[in-house]
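Removed from the display is one protein chain of the complex; every other protein chain stays in position.
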Amino acid sequence: MFFASDNWSGVHPAIAASLNQHSQGAVAAYGQSALDRQVAAQFNEVFEREVAVYFVGTGTAANALALSAYNRPGGVVLCHAEAHIHVDECGAPEFFSPGAKLAAVSGAHGLMNSAALASKLAGFDPQFVHGGQPMAISVSQPGEAGTLYSAAALAEISQLAHQHALPLHMDGARFANALVATGLTPAQMTWQAGVDVMSFGGTKNGCWCAEAVVFFNPEQARQFPYIRKRSAQLFSKSRFIAAQFLAYFQNNLWLELAAHSNAMATLLRQAINSSPTSRLAWDGTTNEAFVIVPNAAAERLQAAGSMFYDWPVPDPADFIIQPDERLLRLVTSWSTSQQEIEQFSDFLD
Amino acid sequence: MFFASDNWSGVHPAIAASLNQHSQGAVAAYGQSALDRQVAAQFNEVFEREVAVYFVGTGTAANALALSAYNRPGGVVLCHAEAHIHVDECGAPEFFSPGAKLAAVSGAHGLMNSAALASKLAGFDPQFVHGGQPMAISVSQPGEAGTLYSAAALAEISQLAHQHALPLHMDGARFANALVATGLTPAQMTWQAGVDVMSFGGTKNGCWCAEAVVFFNPEQARQFPYIRKRSAQLFSKSRFIAAQFLAYFQNNLWLELAAHSNAMATLLRQAINSSPTSRLAWDGTTNEAFVIVPNAAAERLQAAGSMFYDWPVPDPADFIIQPDERLLRLVTSWSTSQQEIEQFSDFLD
Amino acid sequence: MFFASDNWSGVHPAIAASLNQHSQGAVAAYGQSALDRQVAAQFNEVFEREVAVYFVGTGTAANALALSAYNRPGGVVLCHAEAHIHVDECGAPEFFSPGAKLAAVSGAHGLMNSAALASKLAGFDPQFVHGGQPMAISVSQPGEAGTLYSAAALAEISQLAHQHALPLHMDGARFANALVATGLTPAQMTWQAGVDVMSFGGTKNGCWCAEAVVFFNPEQARQFPYIRKRSAQLFSKSRFIAAQFLAYFQNNLWLELAAHSNAMATLLRQAINSSPTSRLAWDGTTNEAFVIVPNAAAERLQAAGSMFYDWPVPDPADFIIQPDERLLRLVTSWSTSQQEIEQFSDFLD
Partner (left out) sequence: MFFASDNWSGVHPAIAASLNQHSQGAVAAYGQSALDRQVAAQFNEVFEREVAVYFVGTGTAANALALSAYNRPGGVVLCHAEAHIHVDECGAPEFFSPGAKLAAVSGAHGLMNSAALASKLAGFDPQFVHGGQPMAISVSQPGEAGTLYSAAALAEISQLAHQHALPLHMDGARFANALVATGLTPAQMTWQAGVDVMSFGGTKNGCWCAEAVVFFNPEQARQFPYIRKRSAQLFSKSRFIAAQFLAYFQNNLWLELAAHSNAMATLLRQAINSSPTSRLAWDGTTNEAFVIVPNAAAERLQAAGSMFYDWPVPDPADFIIQPDERLLRLVTSWSTSQQEIEQFSDFLD
C-alpha cells in the first residue's frame, strides 16, 4: 500500500539487466560512447524528428537547465501556481537561470487557464523594464493534480507563447503516463503541439535515474553542453543513463509500465467511487488519484503501514471538504500491484 | 590499452550485484530509506568519527557544492593552478557559489607550495574590500599530476587555513588511490590532518555514479540539504547511490580496487623506465603516469587503438621535452589488466 | 500637475548647496572620508542607537542588497503581493541573493495580513527541503498603496519573524512620509518595533541619489562591505551621498519636506472627496492618493499635460469601479505646489 510517490518504486528488471549488460569494458566518458549515441538516436525515433537530447540526473535538473537555456535578464517563467518547478524544487529554476522569477498563472486542477495566461502576458511592457520580461512558459504534462492538457489546449498555449516569441517548456516527469492516458504520440504531444523543449523523465517509471532535456529545435541547444557541464550534470559514466533508456524504449517497455501504472490508479479511483465514505476530489486518467477520505480511514491506513501524502486543498476549490476529512494524493507506479489496491480499499470503510 | 581516464572503466561486478539486490520494493525517496541511513553510518566507520555525508551525482557537483557551503561575498577559493576545479569544471565552482573567484597558488607537480599559499593569504586585507576575501582552500589528493601531499604537508596547509579562519576542502575524486599509495587511514588523511570537508569519489574506482560530500564537522553542513536540493543534486531514488557505496566499502573492496589500479600504474612506470626511448616526466605512486614518449611511438600506439591524452607541459617545468616528443598522461583503473600494460610496452620501442 | 511619482521631482536647494559646499578638495574615497563618518554618526542619532549604515545608489540596490545579507540556499522572502521588491524591481532581489524566491502574502491595501503571514510561515518544514526555507520578511512602510502599518501591526509581524528566526526588513523608500503621517520616531518605527534592517530612502524626498541600508544590529552587517562592493554599489566619491544626507537631516529638513508632501496629498484627497464625479479608492495619510475618476476627466487632465499613472485594480477589491472610470495613483512630492492641486481639481469636473 505504497502510494507516497512513484519515485518510491525500484527498477524494472529489464532496465536492471541492461545496466548489467553494459557495465563492463572501457568506453568513452562524458556521453561520447557508442551507446550514448545509439540512445540519442532512439530519441529521434521516439519523437519522429531530429531532436537534441541531453541526459541529466534529476527531474529538477532537467527542468532548471532546460529553462536556463532560454534565460533573459529580468526573466519571468510563467507556470501554474502548483507547478513542481514553483513549489517543489527549492528554488532550483531561479538559481540556475540564474535570478529568474516564476510567476503563477491560475487555472483549475493544475492546468493553466489560457485566458489567465494571455492576460499575464499582456501585462508585460517592453517599455517598462521594472516588471521584467517573460522568458518562457512551462506546462506540466500531466500536471501536479494528475490532470492533462488536451492537444488543443497545448496548441492554444503554444500559440500564445510563440506570439510573444517565448519558448514552451513541458515538464514531462510523468510523460509516459500522459501518453498512455491520452493516446497521443510523443510527437503529437510535444513539437507538433508547439512544445520547444521538454524534461523527459524515466526515473518515476521504472528507471534508477534517467532524465533528459530534449530540444525539438536543436539550434536552440547550442549552448546547452556548456550549461550542463557548469551545472554539474555531465556524468562521466554517462552510459549508465543511456543503458537505462535503451531498455526503457525497447519493445515499448516505457508505455507498458505507464499503462500498468495508470490502470492501477484507475482501479484505485473505482474503489474510491464505490466507497460509501470516500470520494474523488477530482477525476483523473493518469497514475495519481486525489481522494477525500474520513480522518479515521486515513489513520487506519497509516497504522497499517500504508504510505501517502496529504495534499493542500486548492484555493479556490470546486469541492467541499469537511473538518473530519483529509485530502490525499495517491500515486501508483509500474510496480504497484492489484493486491495493494484491494488491501487499501479494505481499510477504507 | 585504455589509459584515457579511469572514468572510462565500467562497474565492478560486486557493485553491479548490490545495485540489483536493492532494485526492488518501495522505499522512501530522497535519501530517507534505511539503506541510505545504513550507508551514511558506514561513512562514520570509514572515517572513525561522526561525519555528515551527502550523496551527489558527479565529482564536479561534489566540489562545487562543498565549496558553496562556505561561500562569502567576494569570496576567493585558493587552489593549485592546475586544480580540477580551476581548469576542468567549466566554471561550476564559480557558478554554484555563486560568483566566487578561484585564485591559483603555484607549486611543483600539482601540489600547492605552502609558502606561496601563505603569501597569497597575507595579500588579503579586510580593510580593502576591492580584493575580495578568501573563503576556502582546496587541495586535490592526489592532485592532477598524480602526486600526493604528505600528512605533514596537509597539516601545514590546514594550519594556514585555520589561522585565517578558512575551511580546508579536499578533492578526493581518487581518494582511495591516495590512501593505498600513502598507507594512511581515511581519518589520518582528512580530519586528523585538518581537512574540514571533502569530495569523496567512487565513480572513477568501480562505481557507476557514486560521489559524496563529507563534512567532518556536521555543524558546518546545516544548510547543505537545501544547497543540494536547489542545486538539483538530490536524487529521488537515492538508494541507487547508497547501494553502490554499500558494496564499495564491503570487505574493503574500494581499497582493493585502488591497490590494483595503483599497481598497474607502477607496472606502467616500470615499463617506461625500462624503455630506451621513453621516460617519466615525473614519478608517482598512484594510478597516473606522466610520460614522455617519441611522437612516433605515440602515433603507433594510437594507430593500434590505444587511448590516452596529451598533457600540457607545466610552466615552469623541471624537465626537458624535445620537439619530437609528447607528454602523455596514462591513467589506469580497477579494470586495467597486466596484459594491456605489456601490450602498451611492446609498442613503445 | 505632475503626480507621476515623487522621483520626478528635483533636488531641494539646501541639499544642492551642501553638495556644492563639499565639492572641492581631496578626501579619502570609498566612504572613508570624515564627511562619510560624520553622516554615519548622524544615522546613530536619528535612530537613537548604534546602527551600521551603508550608502548605496538606488532603492532597488538598498532592498536587494539588504535582503542578500540574509541569504540562505533555497531561501524565500515573504512580502506583500504588491511589494515593490516583487513587482517593480525586475528581479533584482532574486538576482542579488542570488536565486532567492519571493512569496506573496495577501492583505488589503498593500499591507500583509499577519494571519496570512503566519499561515505561510507554518507551511515551511525543515524536514521538507523541496519547499525551500524562509529567509526574510519584508514590509514596505508606507506600502505601495500608500498605507501604513501601525506600530502594533509591525510588532506583530516582527514577533512572527523572530519566532521563526527570520530578519524583518523594511523598505523605507518613503520612510520620512511614514514618520510624519504616524508621528512615530525613527526608532519607534524600526528597531523598537522589531525591524532588523531597512532601506532608507532619500531620493524621493528631495535628494538626487541618496539611499542607505541600515542594520540595527551591526553584527549582522559583517559581510556587507563585501556585498556592497561586489554588487557595484561602493561609490568612489561617496561623499556625494554623504553631503546630501548631511543637509537632509539638518534642521529636520527631511521631515519638513515629507510633511509638505503629505499635506499636498491631503489637499488632493480633499479635492477628490469634494468632487461630485470622483472618489478615493481607499483613504491614506501619506503622499499618495488612489483615486477613481471618470475616463473623461483623466483624458482632460492628460491633454492638459498632467502626469500620473493608472494603477491596477487589486484583486480582490473592496470597492467598485465602472467601465467608464479609471483608477489613478497620484503622488505628491516636496516640490508639489498648492497651485498644482488646485489646477488639477479644476480639471476634474
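Think of it as A, B and C in the order they're written, each chain with its own count starting at 1.
Here is the rule we go by: a contact is a pair of C-beta atoms (placed from the backbone, for glycine too) under 8 Å apart; a residue touches a chain by one contact, two chains touch by 3 or more.
Note that the structure is predicted; figures quoted are calculated from it, not measured.
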{"item": "Chain not shown: contacting residue from A:G10, A:G59 or A:G132", "value": "A:G132"}
{"item": "Among B:G132, B:G194 or B:P225, the residue in touch with the chain that has been omitted", "value": "B:G132"}
{"item": "Given C:P98, C:G146 or C:P186, the one touching the chain that is not displayed", "value": "C:P98"}
{"item": "Residue ranges of chain A at the interface with the undisplayed chain", "value": "68, 72-74, 98-99, 129-130, 132-133, 223, 225-230, 234"}
{"item": "Chain C residues touching the omitted chain (full complex)", "value": "2, 4-5, 7-11, 13, 16, 19-20, 22-30, 56-61, 64-65, 89-92, 95-96, 98, 203-204, 208-209, 226, 229-237, 240, 307, 333, 335"}
{"item": "Residues in chain B touching the chain absent from view", "value": "73-76, 87-91, 94-95, 98-102, 129-132"}
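Throughout what follows, only the chains that are shown with their structure count from here on.
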{"item": "Numbering shared by both copies at the chain C-chain B contact, with half separating same from different", "value": "same"}
{"item": "Central chain (by mean CA position)", "value": "A"}
{"item": "Chain whose average C-alpha position is farthest from chain B's own", "value": "C"}
{"item": "Inter-chain centre distance, chain A versus chain C - centres from mean C-alpha coordinates, in Å", "value": "41"}
{"item": "Whole-Å separation of chain centres (CA-atom averages), chain B against chain C", "value": "50"}
{"item": "Chain B, residues touching no fewer than two other chains", "value": "98, 226, 229-230, 234"}
